[in-house]
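Of the protein chains in this complex, all but one are displayed in their positions.
Labels for the chains are A and B, by order of writing; each one numbers its residues from 1.
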Amino acid sequence: MLLIPCPYCGNRPEIEFAYGGEAHVVRAADPRKEDDAAWTEFLYFRKNPRGDHAERWRHAFGCGRFFNVKRNTYTDHIEASYRIGETLP
Amino acid sequence: MTQPYRLSAGGRIDRARTLTFSFDGKRYTGHPGDTLASALLANGVHLVGRSFKYHRPRGILTAGGEEPNALVGVGRDDAHFTPNLRATQVELYDGLTSESQNRAPSLERDYGAINDVFWRFFPAGFYYKTFMWPRKAWTKFFEPRIREMAGLGRSPQTPDAARYAQRFAHCDVLVVGAGPAGLAAALAAAKTGARVILCDEQSEAGGSLLAEPDAQIDGLPAAEWLKTALAQLAAYPQVKLLTRTTAFGYFPHNMIGLAQALTDHEGERSDAQPRGRLWQVRAKRVVIAAGAIERPLVFPDNDRPGIMLAEAARIYLERYGVLPGRRALIFTAHDGAYRTALALHRAGCAIAGIVDLRPNAGGPWVAAAQKAGLAIYPASTIATTDGRLRITGATIKPIAGGSGQRVSCDTLLMSGGFTPSVHLFSQSRGKLVFDATLDAFLPGAPAEACSVAGSAAGVPSLAEVLASGAEAGAAAAGGSAVSYQVTNAPVAQGGFIGAVPYHGDPGSVRAFLDYQNDVTAKDIALAMREGMKSVEHVKRFTTNGMATDQGKLSNMNALGIMSPVLGKPVPAIGTTTFRMPYTPVPFGYFAGYARGELFEPERRTAIHSWAEAQGAVFEDVSLWKRARYFPRGSEDMHKAVARECRAVRNGVGIFDASTLGKIEVVGPDAAEFLNRMYINAWTKLQPGKLRYGILLREDGFVIDDGVIGRITDTRFHVTTTTGGAARVLTMMEDYLQTEFPELNVWLTSTTEQYAVIAVQGPMARKVVAPLITGADISAEALPHMSMVECKIAGVPARLFRVSFTGELGFEINVPADYGRAVWEALMASGKPYDITPYGTETMHVLRAEKGYIIVGQETDGTVTPDDVGYAGMIGKAKPDFVGKRALARKAFAEQTNRKQLVGLLTDDPTLVLDEGAHIVADPAQPKPMTMLGHITSSYWSETLGRSVALALLRDGRARTGEQLYVPLATGNARVSVVAPVFYDPEGTRLNG
Partner (left out) sequence: MDNLAETTSLSRLFALSGQAGDRRCRPVTGGARFSLRVKQASLGAAGEALGLDLTGPINRAVSSGQRTALRLGPDEWLLLLAEADAASVAASLAQRLTDGLYSLADISHRQTGIALEGAAVTDLLNGGCPLDFDLAAFPVGMATRTIFFKAEIVLWRQDTARFHMEVWRSFAPYVWSLLANVGREYAD
């Protein structure tokens, strides 16, 4: 079970969290201006790296906040966690 | 004569008390402090099992958790029975009942032993090549036979009567293994004030010190030093010592799984206290002091009962006062076996000789053996052994060649040296490094905050073991190590990996490598001839290391065999992955408390107890229990539902809708937020009005629906489906926090704040109105799809004028604690109108008659609003909402034959179609037929006196009036396509 650093609550056990998929997949401010290819990419395509990955978690059984984590998917080492709106350190 | 092999003194057993136990129905005696294995050996019993594949007689090989042969089933009855326990770890208690496995009818005469005669036909990988033909024989003949023959113990057929506990724990330092290294580590860490957990799989702490009669630590005999060390640890309040506790798994971020046996040793336990406890320990630092495991030597017929590891024999002698036999032959490549020989010799066991693979072994242990006059055969090997159910002798040959010499013995004790127990370290993904001088993989760079101490790190002498433990413990806790003075503990060295040279036709001998899976040296060679070059492939082809002992004894020898054949050094071959659990953990530990009613929450509404008292039949809807129908007298579901439906259509019914999800959406931007989430437009919805909302996923498909009420300009009461409550709130939070953080709006789940009571039917207002204060609920003041805050029976309520039945209806939201009382007040008020409680089944029928969809029934995650005929609800002027852009994609816009919601009427009005059945145009067409759609809802409509069905049908709306077919098990049903509303299509009844 991972120990996940919530940017609001500190280190907490994984079972308090829900996984939220790849981070920084931004929904366009005006989707009407996006072409079909771009919207399809936004809807369906995600990275699946072996190694460093920026991903979203929600402290569902805690403060309830979504936030981002930089985790190595191979070692599970978590290098950083940061709030929504902040950039990957 | 009882316990003929028990010495009259020595060991850590309590001879003052005698315990009786049975093995395969035969009664024996032992003493407190014994394991089942030591007690059997004390009674001269070596034969304890039959091997997995060849059914060869097998004896006790080890004295610990690495035991591959002595697997037994223990338990007084089926409900307390555990198969596949290692007899070496089963503590003896009075009345213990045990049985051997994998034999029929008995250990001595086992039919399966026929496999051993035909062993040439069962080489490694035989099951990949045989049983392939004829195809049908697999299910009828091969599989049942193989299932009968294969496997280990029998599974109990009754539920486990034991309770199991679980516990989360945290510490600064977790020390795995309470041998000398672990004790020194725990002492050093505890001194700093750190929170320490020290665990050990054995019944008492001490590890190798429990069989150490010679060494002195700080001037004390080892056993005395152990006592003081344990006393010191016990004096620290922040130190927890857990014995009978196996660290079975190393999980990410220093989470270690421990399995603690609590009552297994206490005999016929009561089931009041838990049998075992699963610990999930989060440690800041871990010190692994798991010791080392002695390796067998791989030589022909090295698996007869009476053949045992040398250190195990010494443990049986020193700790349990048991002689393994009367005449022991030693076969070794390590000095430790000399120590065993000397100890046995002193205890009165004849030593038939010490056969040493090494040409010129020396050192203190060899010198002592020479001094004691023991016969030593250097540079020699064992070419074969004899004896059927017990070894009777062995043939010694010089490695250089020459004639063999048969020596008789009843015991053969072997040692190929020690393999550091790196399992946990490897599970933690720490790198292993091969040490050529030790012929062993040692812990290298760690991947977690852990270190390895003692023999697990390949440290040879007791003095160094203590020092490395103290150092690791101090480093883990940020303290300083103390040093220990050790005397009279000469270091023992040596070792060998691979198959020993044995002079003979390699095709005709069987030298066992993996005892539990019956893998021989020859199988490894065959695997490589077949082209397996990777150690992982060899493992899978031969099954070497894949048994429950996970290759604790066999992995290094397999590498030793592969290395010369591949012409690669061992580190270049690498080792297989060490997997959890270290030793098997009963399933009950993982289930823990989560059994029966504690398996998961059973959510009940505030009105549940009333429905239960009325004899309602409940169904599971997500975690909720919902009343499905309320049978009266001997009514079945069909009759009850028909009666409930009639009541709602003609009079009044009452329904518990409390499980509907509810979300309070509050803030100045509440309407804008809902605009962006739901397909509908919300800006113009006036306070006091309701609207039915549809929620899509971003890909454009319907995910939820519900009625939404505007309480004030800035406050909405959103309802969701019962199963979707948590999902919808999470989705809304996601958008709010990550995509629309600029909106000033907040979400609160109020699902459980309110009990929701639906009162539906032409008489509904007559029932509700007398209880209302503070509001006018007449048709003019409170039309369909409006709401009002008022009091009902004195309780504050949000009263919704809404209907999911097609009748005049109200949904009354009251604070949950008052739910049952308000329900009962409504029942009393409705008595003159014969108010009838109805359940979810009636609710489903009534809504289907009206063509109202149920998300998850009419939709399946691939259905758009237009597919179900709700395109008109889309707020056309809105620039954006979740799913809008996806629906506008060309692929959607140009798709012509999407499945659309339609109604179906069968030619035969009494026929109720199967939900899920397919629809075809021509039932006579060749198979596979072209499917046009499927039935989503199908019911007997009491109101209409006939069956009705909803379906998703390709291009369905354009097919209205067509006749199609639904192939059923009972024949092809002809159906007519109609609009998906069967009752009151104008909706006049809603406005009553």
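Operating definition for what follows: contacts are C-beta pairs under 8 Å (C-beta built on N, C-alpha and C of every residue); 3 or more make two chains touch, one makes a residue touch a chain.
Keep in mind that what you see is a predicted model, and the values were worked out from it rather than measured.
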*Just one of B:Thr29, B:Thr97, B:Gln166 or B:Thr548 touches the chain that is missing; which is it?*
B:Gln166
_From B:Thr683, B:Thr748 or B:Asn897, residue that would touch the chain that is not displayed_ = B:Thr748
*Just name the one of B:Asp77, B:Glu108, B:Glu266 or B:Asp817 that touches the chain not displayed here.*
B:Asp817
_Given that one chain is not shown, which residue among A:Glu16, A:Asp36, A:Asp52 or A:Asp76 touches it?_
A:Glu16
*Which positions on chain B touch the chain that was left off?*
165-170, 195, 272-274, 280, 282, 593-594, 597-598, 600-606, 623-624, 664, 666-668, 714, 744-746, 748-754, 770-773, 791-795, 815-822, 825, 828-829
*asked:* List every residue of chain A that touches the chain not included in the displayed model.
replied: 1, 8-9, 12-13, 15-16, 61-65
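By definition in this document, only the chains that are shown with their structure count from here on.
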*What is the distance in Å between the mean C-alpha positions of chain A and chain B?*
27
*In the complex of these two chains, what residues of chain A are touching chain B?*
1-3, 13, 18, 20, 27, 30-32, 34, 36, 39-40, 43-44, 56, 58, 60, 64-66, 75-76, 84-85
_Taking the touch rule as given, give the residues of chain B at its contact with chain A in the complex, in rising order._
168, 251-255, 280, 282, 429, 447, 698-699, 730, 733-734, 737-739, 741, 879-880, 884-886, 888-891
